[in-house]
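Here we show just some of the chains, and they stay where they sit in the whole.
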Amino acid sequence: MATILKRWVRQRRLWVALTLLVIGMVPSGMALGQEAPSAESVATAVNYVWVMTAAILVFFMQAGFALLEAGSTRSRNAGSVFMKNLMDFCMCGLAFWAFGFAIMFGGTGLAPGLEAGNSIVGTSGFLLSGEAGSTDTALLWFFQMVFAATAATIVSGALAERTRLDAYMAYSFLISAIIYPVYGHWVWGGGWLAELGAWDFAGSGVVHAVGGVAAFVGAKMVGPRKGKFAGDGTPRSIPGHNMGYIVIGTMILFVGWFGFNPGSTLNGNDPQIAVIAVNTFLAGIAGGVVAYYVQLVRTGKADIPVTCSGIIAGLVGITAPCAFVDNWAALVIGGIAGGLVILGAGFLERRLGVDDPVWAIACHGICGLWGLLALGIFANGEYLEVAGLITGSTDTFVAQLVSMVTVVAWTGLASVLIFGFIKATIGLRVSEADEDAGVDSTEFTQPGYVFETVSN
Amino acid sequence: MATILKRWVRQRRLWVALTLLVIGMVPSGMALGQEAPSAESVATAVNYVWVMTAAILVFFMQAGFALLEAGSTRSRNAGSVFMKNLMDFCMCGLAFWAFGFAIMFGGTGLAPGLEAGNSIVGTSGFLLSGEAGSTDTALLWFFQMVFAATAATIVSGALAERTRLDAYMAYSFLISAIIYPVYGHWVWGGGWLAELGAWDFAGSGVVHAVGGVAAFVGAKMVGPRKGKFAGDGTPRSIPGHNMGYIVIGTMILFVGWFGFNPGSTLNGNDPQIAVIAVNTFLAGIAGGVVAYYVQLVRTGKADIPVTCSGIIAGLVGITAPCAFVDNWAALVIGGIAGGLVILGAGFLERRLGVDDPVWAIACHGICGLWGLLALGIFANGEYLEVAGLITGSTDTFVAQLVSMVTVVAWTGLASVLIFGFIKATIGLRVSEADEDAGVDSTEFTQPGYVFETVSN
């Protein structure tokens, strides 16, 4: 009885505390016997709220990728495309929890539990255990995990319609555990590229070029879809099945990018977030408008997938330099990306014989590299004193070139090894019969679509 | 003329005030003759912004439920499923405005206008009138309303493809006016379960178990879809019509859950929000991965609806304990939920003869109860000193058991009465002819889909 009474008393005390806490009638912590809020504590709270909001927006991009990729492929494989976009962040989450985060941020001292490490690879924070389970580390982990998941999911589009689900899941785990965090450590984890003066504000290189280069290796190793190339190597068009999915996917990605880029301040008290948002928007629309008109001139018709690729290309291109450039430069960077993605996709398909159903390699790989370069050219020397060629400084430009070579070399090499390992063990590609039938009807319990009501 | 002049002067004064206010060049209120901001006032502002953002995310879950449920059912009833997911939050909004909120929070003193009340039922704040129209009360109402709407919408999936729209709308009103707020008052409104020491951080019980138990009663009383069970009671599979909707719906729900769980701090100044987000994410992916592999072993194929149910199950399971457990425990809780949902759905279908097209009962009912129990097991004693079995304390565990029994008993009993009342008056089920034809073509002015362009 005394126990019950004590429990009630304790519960009531907590209830009163919670009551006072709610909606800030008493500032956080006070009711529980902690200190009154200070400007410092509230500034930290603003950072938490901002980083959380941004991370949630970035996570929402998973739905954008899923729709964009599914719409760009044939309906017989739609379920498979959606499923891959779902499973990759599941695998990435586990990998980044167990290994990736520690490799990337161990040693940065950015948060408790990340104390050891060196300029090559992080060595603390595995399994988010011990001190790494603190609130500050949790915030950093959550934000960085959704970025890792973006890099992982980029690969799925390039491999669509002929890759085994289990092989793709294995790759998702390994890119998130090893490939992504190592280069990430070099640039964002205080590694040797950061020491060299290479910059990448929100991840044109760390996220998009890594994803794009891995997608290139994967698409090359798994080979083109059956029927994509004629006997003489001439590419054939395989139209996607749903333009609406492509547009809505692009819009969702655009929305998410406002978490991706402005959120990368990791700081809600930094008014630069507004400049970053404007630059992000302008580069995205410039990419779309340029791609739209280029394709209109080439074909005489409006092309939804190409226009959407132009928008994504512009967004990828501005991701590295978004905080460092003037808004006119954002338009230039995005516009160039919008042309580059068409050139690049044509080159990949016609010259290199790569079949990439969603232009992931051109959008994320090529324009990711362009973003790193553009930073070295257009950085205006104001924010964090990062200065590109237009200020007369060559230091950053040179460091960016080194970073570009590095991301291609590292991601390319590591991807060859990992895809090779998967090919030798699980196998990369579905059988020809399965590909003909569509993987939805062979690898999955149910078809992607079952329509009963089709009229007219 | 003097009037016009006076109006101009007043208007100009306000304009200047607004001008100064905008984007904080003068802090809020000062321009209008109020005080300068203090750390306390800004801490409150952070709470407002955080709670608003979280509530909007939770409201977005309505779109997730609509897609998940529509994708899991046949295309002939797609319009109906979407419409029910739209009308239920309309009915819930009216009910929670008029009655529900007052019953749930009257007497908590959580906000102005909520002064009276007792440990059984709230008695103040009806119609949000009088003092209850204040800004603090509005914030609390908005956040709590979107939770009530979630509980209401859970039921729609279990009743899909054979329930009358008007009956469902009536039920939506009544669950939001009575069933949800009463148990909600007991747990979150300072009622007897709170006094007993039962905890439910974000609503595994208050939202999900209530919705799931109501769904069970409803599905049982409305009966299975025609053709669901063979003459000997053997269940047959009725495949859903759109795997993409299921995946996108699940992703939107996952996104919304980052408002649901971290937002339940009601406090943007509480750094625990980051830990909650990480636990939520880990439990969701653990549920998905376990369900994926369990089903793969059982069937040899990848199963999209089951994997998505595993994710939802993991998220439901972590909802109660999300703030109180370590991240390893979140993985365990979510993983167990991912297996439990498959077991539970099979038990419901094969043993109890319940036809639940979207596994709402297994996901929200069974895993909601599991969430309450998991809190009693895994709470680590740190946050708010809530301690589960793993700390050696049994108090919370026992209180959780009482809460579990209570939510089943109360929701079950009240749902039987309300569904029985609706059955006796409006009727629950559409005619057999309507069910055969699909309710879109009988209850609605237009079919759910009209495709003109179908090619191969």
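Order of writing sets the labels: A and B. Residues in every chain begin at 1.
Keep this in mind: contacts are C-beta pairs under 8 Å (C-beta built on N, C-alpha and C of every residue); 3 or more make two chains touch, one makes a residue touch a chain.
Source: prediction; values computed, not measured.
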Whole-complex copies, counting every chain including the 2 in place: 3
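Please note the rule applied: only the chains that are shown with their structure count from here on.
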When chain A is superposed on chain B by its C-alpha atoms, the rotation angle in degrees, nearest 5: 120
Where chain A and chain B are represented by their mean Cα positions, the distance between them in whole Å: 29
Interface residues, chain A side, partner chain B - complex: 3, 7-8, 10-12, 14-15, 18-19, 21-25, 27-29, 32, 36-39, 41-42, 44-46, 48-49, 52-53, 55-56, 59-60, 62-63, 66-67, 70, 78-79, 82-83, 85-87, 89-91, 93-94, 97, 127-129, 133, 135-136, 138-139, 141-142, 145, 165, 245, 440, 443-456
Chain A-facing residues of chain B, complex: 39-40, 42-44, 46-51, 53, 57, 74-76, 108-111, 136, 139-140, 190, 194-197, 239-244, 246-248, 250-252, 254-255, 258-259, 262, 266-275, 277-278, 281-282, 285-286, 288-289, 292, 295, 299, 301-308, 311, 326-328, 331, 384-385, 395, 399, 438, 440-441, 447-452, 454
